[in-house]
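Here the complex is missing a single protein chain, while all its other protein chains stay put.
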Amino acid sequence: MTFALAVDCGLVVLVLGMAIWTIAARTTFPAVAGFVAYGLLLTLVWMRLAAPDVALTEAAIGGGLTGVLLLGATSRLRATAQSAAAERPSAPFRLIVAGLCTLISAAIAAVVLLLPDPAPTLAPEAGAKLSLTGVGNAVTAVLLAYRALDTLLESAVLLLALVGVWSLAPDRFWGGAPRSLALRYRDGSLSLLGQVLPPIGIVLGVYIVWVGADAPGGKFQGATIIAAMWVLTMMAGLQNPPELGRAWVRLILVAGAAFFLAAGIAGFWLAGAFLAYPPGFAKPLIVAIEAALTLSVAATLGLLVAGPSARPVRT
Amino acid sequence: MPAEVIAAMAEFLLAVAGFVLATVALGLVRVLRGPADADRMMAPQLLGTGGIAALLLLGAATGMPGAIDVALTLTLLAAFASVAFVKGASEPADSDPNEGGGG
Amino acid sequence: MSGTTLFGLCAAVLVGLGLYGVIVHPQVLRRVVAFNLLGAGAFLLFGVVARRGAEAGMGGDPVPQALVITGIVVAFSATALAVGLLLRLRAVRAAEDADR
Partner (left out) sequence: MSLILDAFTVVAVSLGAVFFLAGAVGLLRFPDTLTRLHALTKADNVGLGLVVLGLLPQAERPLAAVKLVVAWLLVQLASGTVSQLIARAARRAGPSA
């Protein structure tokens, strides 16, 4: 396995190099470029850690969506970037901070080296009950059966974050559309990409959600791909962000969490506990909840990128 | 197929994956240094091709499930990020009506 | 040394680097980027713990992996909120400067 270790070493060097670049770059745009590369590289690291589900999430969110969000902010904050550069903290202060951060890294590294052997694991427990859920992918089973409450709360957190972003709009714009994401100038190749890529991307997103029950994949990963394709059409200028006050927008956003909650409450009667699935129906219920959540999560992620309302409601 | 042939093939694919990764590293260093923003826009594209080549090779070498699905996702999101790079770099600082001028 | 341990040490360095960026950078957006860097390092630690718990025919312990997936999504929504706040703060400041 010497070649494998060499590949791992190379990956670690690359990831660390990108991280140092991201922290040390003088201006913001190269730093964010480094961060996107860092996210895409971490996908490979997650594959080496035998965690394809996480690799999918990292590829979709870590590199893609977060990068786009940060890039948008970068271009809008260019004017303030120069004036703030003067307030750099003094060299002694930076030195002290560097020393403390090194200590923290060293402490974590020591913990990594002293991790107990054999490692404690819940894998056998997760695997033992897998047949009861009807789902083949243990990570999906954890997310939607064993720890379904966490996932329900997570979809609520996403909505809360969106409400937080929306509440940053000035009062007179409430319920209006976010600022346009489109490129300022017409570009034929971008229009082409915006028309050809989303159909393929949506098929891939739905496929990732669908195979998530038995293979690496799942709703968050699939939903992120769908959200990215939606944002791509908006960046290509093929459509504008919707008005946030529209009833259908609100309905799509809450549909997933509401359906999840309803299925959970129905569990009181049908299976005797909150979020318990009746025997034999676990798989169809999980698939149905995933479908509803996918739509809501995709809409929420896309609108998080689009940001708060920036113009009054059209009447 | 005899076991040692399979093992040798896995080693070979791993070695090529490492090699491709090294070329990606070289390219990344060059691309991120600029000087123009347009150079930096190539970073996600570089990882979109080199990264998925390494990923596919790793997947074939170690028989990881889902490697191809991850590669497909990486391709789509790398293209998406590239578009955002072009948009982010080619726009002047803000001119939003409700945000009166630069800070 | 195994590759998993190597990634664990890498995660430790990433946490330190991210923390340094969060404290030292004068620009708020760069701090948000550094915070995401830190977060990715913390997630990687989970990944190492999960990989070490590989058993029962699985490549890793699925529980920490599921936690990390949740974490990545929540980190994204927090970043979106931070970026929104940052842009709003700048708009308010610009309006104040124009009034003066």
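Labels for the chains are A, B and C, by order of writing; each one numbers its residues from 1.
The rule is simple: contacts are C-beta pairs under 8 Å (C-beta built on N, C-alpha and C of every residue); 3 or more make two chains touch, one makes a residue touch a chain.
Just so you know, these numbers come straight off a predicted model, no measurement behind them.
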- Check: shown chains touched by the absent chain are A, B
- Task: Among A:Ala59, A:Leu77 or A:Leu190, single out the residue that touches the unshown chain.
- Result: A:Leu190
- Note on the structure: Omitted-chain footprint on chain A covers residues 185, 187, 189-190, 192-193, 196-197, 200
- Message: Take the complete complex as the reference. Which residues in chain B touch the chain that isn't displayed?
- Response: 1, 5, 9, 12-13, 16, 19-20, 23-24, 26-27, 30-31, 35-39, 41-42, 45-46, 48-50, 52-53, 56-57, 60, 68-69, 71-72, 75-76, 78-79, 82-83, 86, 89-90
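Following the convention adopted for this analysis, only the chains that are shown with their structure count from here on.
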- Query: At what distance in angstrom does the C-alpha mean of chain B lie from that of chain A?
  - Reply: 18
- Which residue numbers or ranges of chain C touch two or more of the other chains? 59, 90
- Provide the list of chain B residues touching at least two other chains, using ranges where the numbers run on. 64, 96, 98, 101-103
- Under the touch definition given earlier, write down the residues of chain C that touch chain A in their complex. 1-21, 23-27, 29-30, 32-34, 36-37, 40, 43-45, 47-63, 65-66, 68-70, 72-81, 83-88, 90
- Task: Would you tell me which residues of chain A are touching chain B in their complex?
- Result: 3-4, 6-7, 10-11, 13-14, 17-18, 21, 29-30, 32-34, 36-37, 40-41, 43-44, 47-48, 50, 52-53, 55-56, 59-60, 63-65, 67-68, 71-72, 74-80, 83, 170, 173, 179, 181, 183-185, 190, 193, 197, 200-201, 204, 207-208, 211, 215-217, 221, 225, 228-229, 231-232, 235-236, 310-311
- Query: Can you list the residues on chain A that touch chain C in the complex?
  - Reply: 4-5, 8-9, 12, 15-16, 19-20, 22-23, 28, 31-32, 35, 38-39, 42, 45-46, 48-51, 53-54, 57-58, 61-62, 65-66, 69-70, 72-74, 76-77, 80-81, 84-89, 93-94, 97-98, 101-102, 104-106, 108-109, 111-113, 115, 119-124, 126-128, 138-139, 141-143, 146-147, 150-151, 154, 157-158, 161-162, 164-165, 168, 218, 220, 297, 301, 304-305, 307-308
